[in-house]
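Here's the structure, in structure tokens; my notes come after.
Of the protein chains in this complex, one is absent; all others appear in place.
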């Protein structure tokens, strides 16, 4: 039944770029740079040298200096480190944390865990386009505020926050600023130092690097308690044997991930997709129409049950809500936060395009959806109005 | 000057087995199983299925059921999770932790961090062979003891603890028992369920799997607070996108890692090495002569400065002390705990053999050391006695 | 979600979707809905001489609901109209590979069939009077 498979879930994870796979393989086998980068012998030093090249590739891509980038297992860990580590290390300054309701679960669940330990958390809202107003952050900042954590690109809608403006507000108030940039790299430019960002979370696997490796940017002078103990790796911030092949792949992926070249291509694919979907009666786009990353398109198909549309498009890998939440039946907190009803939130799909997405794939998917949406709507003909509003 | 490179540092990390590299590559590129295993679409489910195969391969190798194995970024993280997570979740039972002075830094540093938070820690000693007496554990257990953490195979000496006996003691007293098994897999048999182990730390990269992936075994019914928050992956114990290629490689590596076949080969290489080194005047072996893993040989060369011997053997990758500590000039806490002076601890090298070690390599290294030790001793002729005692 | 191939097939090409032509003799219909579960279902059945000759449905819901409704409609055909009163398909749905946590939604199918039965019952009372 399934003729071909099309992957439009690049925001969940990307396949690893062939050039990245190549450097990873160089670090795996007996004849490769597979030693422990902490070892002082020759192969260890070779591995270490490759790790340091990767560190500077990553630093360069995000606009910071190499000695502020530390490897972790991914953005989830980095998010946890940033929030827990900064709140603990700066407890003398206060116990107030500011974040937004549209953050990733790695932030929200961590904030909840901190609340259980006595941290007070303010969750700022956003407008119906999914934008957090920097002024709202200023208003939420108190004398005992330690940290503000706002994501750059939203993983469900692709909406882009004005990090530079928020950074300036935090900087003026002497409050630390953390940015979850998991979705940004390779799609939009990052200039973390210029933007007065103190802490940032990165991950390789959303940018054609391997899964299971990420980094935390810790600006010079920022105090952070480590979460994991044991050994002196990564300046003591993050002990554990450095995963050479993962780090080297991460570095290569970030070297390749140039938003200036990838961005326009992604935007072209995404726009073609939206033009096609927009031709379907009643369909609408979620999130700000312009202030957005080029790779995500979040679309509601009123009158069509989301999981049914997903199965109807079984050979097209797309996501209902965010990938990380796909196992969870609750409608997306982000979409509800933007004013969608539960029913409409469930009638919503996230499409995300990538470096390997072709025009032919887009056209095929558009055609399929143009067929399936009317079929499913017909299946429900006569249904009450609440199923589509 | 360097004719060939010989790797005798398998206890620091192993190269990845070619069969493991092959399955990893299957999960990386566009045409591979590279989707997010949490995604509900077809490629996501395929990735998930591979993850579950890996989980059962690992469970089988350590003698537990699949639903007790959860993926982490490595043994360091697992060690931290076990200690911090079990102490926090069981605070109502007490705040006393028992471990030994010869544990890996991932345990010792975590224990220190817990002490700073109010946990009381008893560090049991071992005899001069590096063995922890199970009776000592029994004696150290108090009413408020929550957890005992003892490593299986010591990473510096290869000495093996009697986990079954310690497990029985803990079980009798109703105390949780954690085992750091990072060095054991593939070298000695593990029967964690039979041994009444409640928690165990595993890592792939010491057993021909990739760096940066590990697991924690959490026996059914054991309470553990997660350390990292966000998302429902891994039963909520360990959120974050699952690294398919890493996990699949880990599983394959553990499937291949049969101590019944690898063990005798390792022991043969190690014994050949020891026979050769033992012919050198004054040399001695550290750790119990028989109760040991077949892959590690810890040897003191009195009268030879360790870093000089290392440089003299620059084309042989060996470790002074433990790999993770190689950047740190302090002499090993494990060797000093076994009664060695600082000077002798510094005159000590750890050799570790692996699946790819050949007899020819052993013979070459023995020859080199038989040449270099006398040369370095001659260099120091006339030196005071303390340089060799 | 990992749907069984039967669920997938019935969902992708359900055989009894829609309504009968107006004026078809013996038609009764019934519907049920649950906003919290996001399910709406409507059955239309043709009952002649106390037997269900044909059944049609419309549905808004997840693939399990669509597939189960299709199965129920098929199952109803040829049976006595009393089958509507208590469809009792829940145990059968499991055979279809429907996970337990989804069964709640499928109760709506029973409810819709029961609504048909009530309409039928009402019509018959009218006739008798």
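When the chains are written out, they are named A, B and C in that same order, and each has its own residue count from 1.
Everything that follows uses one rule, which is that a contact is a pair of C-beta atoms (placed from the backbone, for glycine too) under 8 Å apart; a residue touches a chain by one contact, two chains touch by 3 or more.
On a predicted model such as this, the values are computed, not experimentally measured, just so you know.
J.: Could I get the residues of subunit B that touch the absent chain, sorted low to high?
T.: Subunit B touches the chain not shown through residues 1, 303, 305, 307-308, 310-312, 314, 342-343, 346, 378-384, 386-387.
To be clear about the criterion, only the chains that are shown with their structure count from here on.
J.: Using mean C-alpha positions as chain centres, tell me how far subunit A is from subunit C in Å, no decimals.
T.: Chain centres of subunit A and subunit C, defined by C-alpha means, are spaced 43 Å apart.
J.: Where in subunit B do residues touch at least two different other chains?
T.: Residue numbers touching two or more other chains: 40.
J.: What positions in subunit C touch 2 or more of the other chains?
T.: 1
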